[in-house]
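Here the complex is missing one protein chain, while the rest keep their positions.
Order as written gives the chain letters A, B and C; numbering starts at 1 within each chain.
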Amino acid sequence: MTASTDYTAQEIIVVAGSKILEDNKIVFVGTGLPMVAALLANRTHAPGLIPVFEAGAVGPPLRHGLPVSVGDSRTFTGASYVKGLNAAFELTQRGFADFGFIGGAEVDMYGNLNSTMMGDYPDGYQTPKVRLPGSGGASDMAASCERTILIVPHDKKKFNQQVSYMTSPGHLDGSPGARQKAGMQGKGPYRVITTKGICDFEEGSNRMRLIHTYPGETVESIQEATGFELLVSPDVSEFPAPTVEEIRLIREEIDPNGVFVKRVAK
Amino acid sequence: MTASTDYTAQEIIVVAGSKILEDNKIVFVGTGLPMVAALLANRTHAPGLIPVFEAGAVGPPLRHGLPVSVGDSRTFTGASYVKGLNAAFELTQRGFADFGFIGGAEVDMYGNLNSTMMGDYPDGYQTPKVRLPGSGGASDMAASCERTILIVPHDKKKFNQQVSYMTSPGHLDGSPGARQKAGMQGKGPYRVITTKGICDFEEGSNRMRLIHTYPGETVESIQEATGFELLVSPDVSEFPAPTVEEIRLIREEIDPNGVFVKRVAK
Amino acid sequence: MENNANMFWTGLSPDEAREALVNKDKSMRDKRMSLKDAVSKFINDGDNVGIGGFVDVRQPIATCHEMIRQGFKDLTLSFQSAGMAPEYLGAAMILNPEKCNIKRIELAYWAHEGFGLAPGWRYLAERGLIDIEDWSNYNMSARFKAGSMGLPFIPTRSPLGGDIKDTSRTKIIDCPFTGRKIGVIPASNPNVSVLHVQAADKFGNCIIRGTDCTCAEIAMASAHTIVTCEQLVSHELLCSNPKDVMIPFAAVDAVVEVPYGAYPGACRRHYWFDGDHIRNFLGLIAPIVKGGPTDALKAYFDEYIYGVENFEGFLQKVGVKDLLAVKALEMQNCERLA
Partner (left out) sequence: MENNANMFWTGLSPDEAREALVNKDKSMRDKRMSLKDAVSKFINDGDNVGIGGFVDVRQPIATCHEMIRQGFKDLTLSFQSAGMAPEYLGAAMILNPEKCNIKRIELAYWAHEGFGLAPGWRYLAERGLIDIEDWSNYNMSARFKAGSMGLPFIPTRSPLGGDIKDTSRTKIIDCPFTGRKIGVIPASNPNVSVLHVQAADKFGNCIIRGTDCTCAEIAMASAHTIVTCEQLVSHELLCSNPKDVMIPFAAVDAVVEVPYGAYPGACRRHYWFDGDHIRNFLGLIAPIVKGGPTDALKAYFDEYIYGVENFEGFLQKVGVKDLLAVKALEMQNCERLA
């Protein structure tokens, strides 16, 4: 279990994401790094992990290479069940998805995510400063998976007091029972995995709270890169560097072509 | 085209039903005599008729014998599309069914049908005098097929001023636009085929109106057997006796075992 | 009627149904067990039981026999159109209402199409022995669908106009978008569903041939599902074309291989109806509706259900000749090389 000394920010995100996934649970996997993390978990501590992709595949063994799309042919071969988008989201709305694994361009302290637009909302909704792809399935997962794991690159502009547009609701305004009052299901955001550390949400306040710092980061350096006041867990600890074997798996077996895990040196 | 002189009441119902069905139309077929009529139409003037069965089969060629159930294996072989009940009824609710072909135990002058209970409704709903099978798909067809064809044995007790329970709504109270006002779709009852003749519904009043008398019946004999005042079309005419060939088809090819067409002499 | 017009939940409420799934082990594990164990473990007194199949097609007959042997109390039965499944359960109640007891039925239709009316239904309903809630086939199918989708209700045009809307928990609302009237009906989330399918793997993935009926929706809506199957096959074979799988493993709790498990009803690719057996059984109940004796019906139960250990015992009583006959009939409907 030698620690790697040569890994990238995306690689530690993948390792962190994979460790949060529990064996034998059903995880609704969004596109990009979540796919890599689910594969890594499956190849390491969670061989019984059951991925669900929004285009319809449930429980594929993923032995034909990394999908580049959640609708990719590679998600279907060997799956237990394949229908379309409605079926996948209905499973989720019904309560079958233990975890949802989603990314976003901007997040606030309650885990509300934006992947719609940057700019002046609501007035500038029809003329956004930067138009992002849109929700895709993210807001559906946020609304209906039992717990969600968020991935957001850590950057002061992305960890904001308020998101420009709330695409994927998290703990809303953080008030107790806010999700229930809004008619939502599920416990909402569970972990945030960033390029600098890992957060959970404090019980009661539902505010984002640092629980792990990555090697080379400190509580202070992470607060510095955050656009709101980050709570800090009394048990905050360093997240161990990925092992050489984990990095080998990512680079050689899971994403050998760097489709999602870019080879930018850390 | 020799006329048969030896046919039963159920056989002329089947022939009448088949003649009403138009070629190349989609007909949602209820269980029993409607199945026999659809098969006869298919074997005679309507080879392009497209049957839909509520258990899910769309467009089967029906070359494997008469189904005894709308969920029978015989409805599926060679079909174009097979799902389940929801899909079949959603097709209908969407507007795909030109005709619905249903039976009932009791009917009123507006074509409202009862197949739920005889007795004291609403007070005796939980203790009916005679408990009938229930709607099945009949009320769904009545609500959503574009036009419905009803089959009811002609009997004063069955053609009533008011049905005990309105399982399958027809023209409701007959007032103009009653179906639309109730939120319904489709034009409602189109023909009633009885053991004595054939009725349509008068435009405007939506009241049942005799258009054909079977051989041996008169306007008077039919009114006599009807528990409400039957309108009579100015063009009322005799419905011709089934041909020898039609009767042969029913007895020898379509329902040789008398599953639905019982061999009771007329 | 008294209370159907007011809203209440039978089985699980939408929030309870969600919690049941959230707290359930949904892993891909071996779920094979005996039918005796499955019924004993997953069907409890007071449950709302969703019944799969359609009229006498793919009804879970073997499971109903086992339920009768074990006894049941205060059940609510939920189905669209059913035939022999409630007929057996209802006949058991006629014979011994202490041991086998149905409290309520939510249904669209109970009869046997070409094989006749349902005397068990007439007996129970006309004597006021059970609560009745009438729906249509699409209403019930859509209620299970809403349950399977995790929704508290679903809109449908079916209940508009007629009396069903008044004797059920249907509500008619103004469509929030068109302003026109539309029906909304509450989801059905049974405590447990009982289904028979053509093929399953040990994890509970199921393939259905011919009509899907409303089986997938019932399974997904229920907190627990017992599946009997004609063939229990390897996961690899079952999922060789994943699009054939109609019910995913996560919706299933018990898998039992029971050949002829829908007999005397039909099961596409395996056997057609045994019309004689069905009509004979109905003929044993019919006289009781009019106050006749129960001896003949009791004799049937003593021989075919109480007198045997399991469904294979029933099939032995039925005999090879009848089983081969219904198999041969189906091969004419649906010719296939083995």
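The working rule: a contact is a pair of C-beta atoms (placed from the backbone, for glycine too) under 8 Å apart; a residue touches a chain by one contact, two chains touch by 3 or more.
Just so you know, these numbers come straight off a predicted model, no measurement behind them.
Novice: What chains on display are touched by the one that is not shown?
Specialist: A, B, C
Novice: Please identify which residue in A:Glu106, A:Asp140 or A:Glu217 touches the non-displayed chain.
Specialist: A:Asp140
Novice: Which of C:Phe54, C:Tyr109 or C:Phe153 touches the chain that is not shown?
Specialist: C:Phe153
Novice: With the full complex in mind, choose from A:Gly183, A:Gly204 or A:Pro234 the residue touching the hidden chain.
Specialist: Residue touching the absent chain, from the options given: A:Gly183.
Novice: Which of these, A:Ile20, A:Leu39 or A:Ala55, touches the one chain of the complex that we don't see?
Specialist: If we include the chain that is not displayed, A:Ala55 is the one touching it.
Novice: If the missing chain were put back, which residues of chain A would it touch?
Specialist: Counting only chain A, the missing chain is touched by 31-32, 54-57, 64-65, 68-74, 76-77, 82-86, 89, 93, 112, 116-117, 121-122, 125-131, 133-140, 142-144, 165-169, 172, 179, 181-185, 259-260.
Novice: Since one chain has been left out of the picture, which residues of chain C touch it in the full complex?
Specialist: Looking at chain C, the ones touching the missing chain are residues 7, 13-15, 150-157, 169, 171, 173, 175-178, 180, 182, 184, 186, 209, 243-244.
Novice: Name, in rising order, the residues on chain B that touch the hidden chain in the full complex.
Specialist: 24-26, 48, 50, 57-59, 76, 78-83, 90-96, 98, 144, 146, 185
Just so it is clear, only the chains that are shown with their structure count from here on.
Novice: Which word fits how the chains touch one another: line, ring, star, complete or other?
Specialist: line
Novice: Looking at every pair of chains, which two share the most C-beta contact pairs?
Specialist: Comparing chain pairs, contacts are most numerous for B-C.
Novice: So, comparing C-alpha centroids, which chain is the farthest one from chain C?
Specialist: Most remote chain from chain C, centroid-wise, comes out as A.
Novice: List the centre-to-centre spacing of chain A and chain B in whole Å, with centres computed as mean CA coordinates.
Specialist: It comes to 57 Å between the two C-alpha centres.
Novice: Report, in whole Å, the distance between the mean C-alpha point of chain B and the mean C-alpha point of chain C.
Specialist: 28
Novice: Find every residue in chain B that makes contact with two or more other chains and list them.
Specialist: none
Novice: Which residues does chain C have that touch at least 2 chains other than itself?
Specialist: Not one residue in chain C touches at least two other chains.
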